[in-house]
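Report on one structure; see the data block that follows.
Shown here: the complex without one of its protein chains, the others still in place.
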Amino acid sequence: MTDAADALIAVRGLGLERGGKALLADLDLDIAAGHLVLIEGPNGSGKTTLLRSLAGLSRLGLSGRIEARCDELLYLGHRAGIKQLLTPRENLAWACRSQGWDPVHIDSALDRVGLSGRADLLCQHLSAGQQRRVNLARLHLSFDARHKRSLWLLDEPFTAIDRGGVAALTDTMAQQVRRGGAVVLTSHQDLPLDIPLRRVVLGGGR
Amino acid sequence: MSNQPPALGAFLGASLRRQLLLAYRRPVDTINPLLFFLLVVTLFPLGIGPDPAQLAEFAPGILWIVALLASLMAAEGMFRQDYEDGSLEQLLLSPQPLYLASLTYTAAHWLVTGVPLTLLSPLFATMLQLPVAALPVLLLSMALGTAILSLVGSIGAALTVSLKRGGMLISLIIVPLYIPVLIFAAGAVRFAAEGFDPAPQLLLLAGMLSLAVALAPFAISAGLRISVDAG
Amino acid sequence: MWTWFHKLGSPPWMYRISGRILAILLPLTIAMLVVGAVWGLLYAPMDFKQGNSFRIIYFHVPASVVALAGYYVMAVAGAVSLIWRMKMAEVAMKCAAPVGAALTFLSLLSGAIWGKPTWGTYWVWDARITSMLILFFLYLGVIVLYQAYENKEAAGKACAVLSLVGMVNIPIIYKSVDWWYSLHQPATIRFTEESAMHSSMLQPLLLMILAFYCLFTCALLLNMRSELLRRGASTSWVRGLAVN
Partner (left out) sequence: MDGHGVYVWSVVVVSVLVCAGLLVLPARSARRFIAGLSEGEAPAPQAAPSVRIEEVNNAPGS
């Protein structure tokens, strides 16, 4: 086990219980710089709950200890987390203020997710896929901010994304991992990746 | 590689501007409480009778009870939109202190509902035959009182945002906490209308406001974390 | 020193200890209630102003005092459950709410009935009775909020926050209602006017107040035992109870 000291997030004896059902018990996991972790399992096996627990959003029914020692934590959930009545630029500007990123990168981030022409269109006029890509643009902003110990927690990032988008996203994740960050994601698709990957299989696995 | 903590002031300013921008782009949320206030105020003369002397006597109480209900109605949906589209989660995950970030929501709510109510209250007061001498005190008590109502209403909103039928519930858990505000605020206006000195009540209101500003954000932040977790 | 604090947290230990406490406290409480009631109703002298209707205070005042204290017990239990994440404190808070609400209801009802012979109407906006009514709403708010959440752990936390907010507000509410009351009806009998009560009137009242405190404790412990059983239905110590 990598020693826990430089782990971005250290999980000790984690037990999760939701709706009276024990999802998992006594999980030990260290996620350090350069780790890519894929959480798999049938629906309802607790993938999202585990991810939200790592993000610190979910403490109900949690036993054991989760210590996050990262400079920056980014969680992209099922919901896009953007305001419909704001433009992508306004949404991302607020995210920059919140995380301490430099707003000058907003345009380049939007270009990389293929929304270059729509920076100033109200998000309510964008399609669901486009709105998710506004959310994904945060990854590029985080990437440009170059925080050393940056942890990405992505819940089903590939949903409603076309083939080109999937390739671009996996490439971004690979860069983040090589740069010394860490990525934890849940997905039903297998990752077309050659870099080392750790698979956490819940619910007794396949 | 700037690792210094993100600027707090810039973040709070951006959050407040974002809330006000959202309110500006959806004016119905701002106008509703005002229309509600006007509508309910016109009910009272129809119910009690148009006799000016009688209306004037009830005016302070009516104005403040209707202001309280309008503020409560507006407080209910304060976090609901952000809760449903996931931006409340992003707020909780932000490295910025939630104690102050939640205050920006309350401040925006006050600016969008409390201040318009305060500015229009003289209009409603004259409809209820409130003596003109009491108008300045009415404005002052409204300004202070609606701020407390917003802060306490935010606690109720934070605790009930994840509940499906949160609307009715927020009135049960929050109206009892509004009672001291109603007593001192309406009392101040009545004192002014009858020519007494309203200063003690106004000072007590100011005292309650400072207590609320200091303590309410703790309850609001805790409420938001619980609601997002339970969602 | 901390071992008992941790043990306090384990349901089976709490169940056994509360059983032993109740074995002693329950009969004692019932005895005090009976003695206090008989003493207050039959032997204490009549009040020269209000006649016998004043004997209602032997039930109204203790209920009011303990109902208010009960809210503080609930709020402190909530605070402990939030700060030290103690399951037992959350159980105590949840079980204290209905007991407090019942006592507040008793205080309101007895106050209303007391109003009829004294002021000729059942509902009188006396400062103390109005504050009790608001306290009743505060209790209902906590109980209803608890039912509104599906996830009971979240319900416990939310109610802990609400009861703490309520606790901070209670002194403000009481003082504001007192000020409001003194403003409008200075002349009439102030209900809680501790007019120089003769010791022979006061002693049964103190006994009844003590009895009601014990009643609150017993009701709370009984409520907690039932809640612990319900929550631990699938655990071994509860199934063990079912066998013998």
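Note that the chains take the letters A, B and C in the order they are written out, and that residue 1 is the start of every chain.
Simple rule for what comes next: contacts are C-beta pairs under 8 Å (C-beta built on N, C-alpha and C of every residue); 3 or more make two chains touch, one makes a residue touch a chain.
Given the structure is predicted, the values throughout are model-derived calculations rather than measurements.
**Q** Of the chains that are displayed, which are in contact with the missing one across the whole complex?
**A** Hidden chain, whole complex, touched shown chains: A, C.
**Q** Could you tell which one of C:65, C:133, C:167 or C:222 touches the chain left off the display?
**A** C:222
**Q** What residues on chain C make contact with the chain left out of this view?
**A** 26, 33, 37, 41, 50-53, 55-56, 59-60, 63, 95, 99, 102-103, 105-106, 109-110, 113-114, 116-117, 215, 218-219, 222-223, 225-226, 229-230, 233-234, 238-239, 241-243
**Q** Residue-wise, where is chain A in contact with the chain that is not depicted?
**A** 1-2, 15-17, 21-25, 27, 29-30, 32, 34-36, 45, 194-205
Assume only the chains that are shown with their structure count from here on.
**Q** Would you identify the shape of the chain contact graph, picking one of line, ring, star, complete or other?
**A** complete
**Q** By C-alpha centroid distance to the whole-protein centroid, which chain wins?
**A** B
**Q** Could you put a whole-Å number on the gap between the CA centroids of chain A and chain C?
**A** 49
**Q** Which positions in chain B touch two or more other chains at once?
**A** Touching at least two other chains: 229-230.
**Q** Two or more other chains touching the same residue: where does that happen in chain A?
**A** 60
**Q** Where on chain B is chain A touching in the complex?
**A** 1-7, 10-11, 14-15, 18, 21-22, 25-26, 81-82, 84-87, 89-96, 228-230
**Q** Can you tell me which positions in chain C touch chain B when the two form their complex?
**A** Per the stated touch rule, the residues are 82, 134, 137-138, 140-142, 144-145, 148-151, 154, 157-158, 161-162, 164-166, 168-169, 172-173, 175-177, 179-180, 183.
**Q** Can you list the residues on chain C that touch chain A in the complex?
**A** Touching chain A: residues 151, 153-154 of chain C.
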